[in-house]
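Every protein chain but one is kept in place in this view of the complex.
Order of writing sets the chain letters: A, B, C, D and E. Residues in each chain are counted from 1.
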Amino acid sequence: MIYITRRETFSAAHRLFRPELSDEENAKIFGKCSNPNWHGHNYTLEVTVAGEVDEHTGFVLDLKLLKEIIRENVIEHVDHKNLNTDTIFMKGLIPTSENICIAIWKQLEDKIPNGKLYSIKLYETENNYFEYRG
Amino acid sequence: MIYITRRETFSAAHRLFRPELSDEENAKIFGKCSNPNWHGHNYTLEVTVAGEVDEHTGFVLDLKLLKEIIRENVIEHVDHKNLNTDTIFMKGLIPTSENICIAIWKQLEDKIPNGKLYSIKLYETENNYFEYRG
Amino acid sequence: MIYITRRETFSAAHRLFRPELSDEENAKIFGKCSNPNWHGHNYTLEVTVAGEVDEHTGFVLDLKLLKEIIRENVIEHVDHKNLNTDTIFMKGLIPTSENICIAIWKQLEDKIPNGKLYSIKLYETENNYFEYRG
Amino acid sequence: MIYITRRETFSAAHRLFRPELSDEENAKIFGKCSNPNWHGHNYTLEVTVAGEVDEHTGFVLDLKLLKEIIRENVIEHVDHKNLNTDTIFMKGLIPTSENICIAIWKQLEDKIPNGKLYSIKLYETENNYFEYRG
Amino acid sequence: MIYITRRETFSAAHRLFRPELSDEENAKIFGKCSNPNWHGHNYTLEVTVAGEVDEHTGFVLDLKLLKEIIRENVIEHVDHKNLNTDTIFMKGLIPTSENICIAIWKQLEDKIPNGKLYSIKLYETENNYFEYRG
Partner (left out) sequence: MIYITRRETFSAAHRLFRPELSDEENAKIFGKCSNPNWHGHNYTLEVTVAGEVDEHTGFVLDLKLLKEIIRENVIEHVDHKNLNTDTIFMKGLIPTSENICIAIWKQLEDKIPNGKLYSIKLYETENNYFEYRG
């Protein structure tokens, strides 16, 4: 079993809040992340697939193909977007990094042609990162 | 002459557009950076001061003090903010990194107690950075 | 299950040695790390907590809170300190990175309000890092 | 159980191809990585050993010793070399990062004096990395 | 005057040698960089343009345009190539990083539509970098 990882980046705006609460109540739970005028991040995403090496190619899965799968199913929906209002696969979710990881997992889970999706890792800042393994 | 640099980070939303133009016209000039629903970045800011070494302390300027000056005059106005709507010192400016650098220079220029402000460097992404030296 | 990680840094002095041995004997075991006049590092610490996502907040645990817990229980005891002489929770231990990891685990293990402590990772230099999972 | 990791780097040339296929057929499978005139990378290698802490030293295994083991058994065979033609332990293998990881594992597996080899991680570029755990 | 920088990467093989010398003589001058079977690197290239801010756009030069200019005139000629045999603009030159910087400068010098080319910076490894300012 080999674990292969592709790293991609995207830049997005978001706001952490529950719509049924007031701005004050949201600020109590989410702090400055609940700024009603939004803020944003350069996210770094690492997608790991686990599988066996194909003897004919020496690959688990060609990373160029994994890159295209990630770009089509994830990056195009989040890069230079507002995660609360623009990203269909985040609809109804508070866009915390935890929830973004799980949503990206669901986007990619059944799109991997060889091997299995093993991990979604998301860096929100250089100091905060998150991982989901299904 | 010694050049001393303090690095700080902030996360903000922005949109590149001219209000007198339509969304289509803005998209032609600013591409996906003109998304009307905003997007955002983790910015990295490097502030460099040039000066002579004080023989009594061995410092040009205590970097703890420079850190406080940057936080009070810059970071508090931009971190977890919307650069178009929340940041007073960006008022009336298109928030390109070029314009942010110049505005930060003006914020800090006369606040440096020893030495002189030498450079404002701003990383918008890991691939794009900008520098202003007054 | 989601794994959330907070990264912190600290700068400390240390010396690797056993007090009952001579300087020559310590040098044989610990090399230049046993310099009797100390040396030091910028350590990078990554604390990972594993837990389930709270539906109300979208968080496993607010990373601002995890940051405060780490700063109060770890960083204040090690940053700009001598790990051999200043840090109570290292008392009687040779301050190798292996022992620092285990001691930090013990400091944090019962302080995590949601989820469970999963991993303590410590970078001593850009080429050497260490991980403890309990 | 503690996991200790040593990071090393090497620069090498390689070409991905099967000798029984034409250049056109190889290009279809391996893309620009099959350039008959070679290309190359700065590889970053991370070797992780898992073991218990020796109470006398506070080490699992002195990382200086692990460094020497890696340099003698791996780096000397790959640094500033052509992985297809110069590296004996890659003989007969397509030098994909997957295959390099497995070959490095076999080189190191029985050379670790304390603890057990746990993981070989290889960064081919800043966006692509690979891990093998035996 | 603002300095704007675009960072790109490429992976290439090369060999440092003078064709009129023997392998032994080349090894004396160029060390392991003269391996007749080639070796390679992940190069990081930073291209800096200096210019004034256009009031209408807030840009010196749209970095998306600079990216395209660099990719067309440099990256396509060097990425996954052999710098000695595949790259026309390196013909007749020993492919040291010094010479690559100067050759890239000549490729780009008259292609910058706004502002002026200010610097070509090239990282050969994480420890060695080179800069040319014309």
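The working rule: contacts are C-beta pairs under 8 Å (C-beta built on N, C-alpha and C of every residue); 3 or more make two chains touch, one makes a residue touch a chain.
What you see is a predicted model, and the numbers here were worked out from it, not measured in a lab.
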Under the definition given at the start, what are the shown partners of the omitted chain? B, C, E
Using the touch definition from the top, which of C:Lys32, C:His56 or C:Lys91 touches the missing chain? C:Lys32
Based on the whole complex, identify which of B:Ala13, B:Ile29, B:Val60 or B:Ile102 touches the chain you can't see. B:Val60
Interface with the undisplayed chain - residues on chain B: 1-8, 53, 56-60, 62-64
Residues belonging to chain C that touch the chain removed from view: 9, 11-14, 32-33, 35, 37-42, 79-82, 85-86, 125-126
Quickly run down the residues of chain E that touch the omitted chain. 16, 18, 29-31, 93-99, 101-102, 126-133
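FYI, only the chains that are shown with their structure count from here on.
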Other chains in touch with both chain A and chain B: none
Would you kindly count the fewest steps from chain D to chain E, each step being a jump to a chain that touches the current one? 1
Which chain has its C-alpha centroid at the greatest distance from the C-alpha centroid of chain E? C
Averaging only over C-alpha atoms, locate the centres of chain C and chain D and give their separation in whole Å. 29
Using the touch definition from the top, which residues of chain E touch two or more other chains? none
On the basis of the stated criterion, which chains touch which? Give every pair. A-B, A-C, A-D, B-E, C-D, D-E
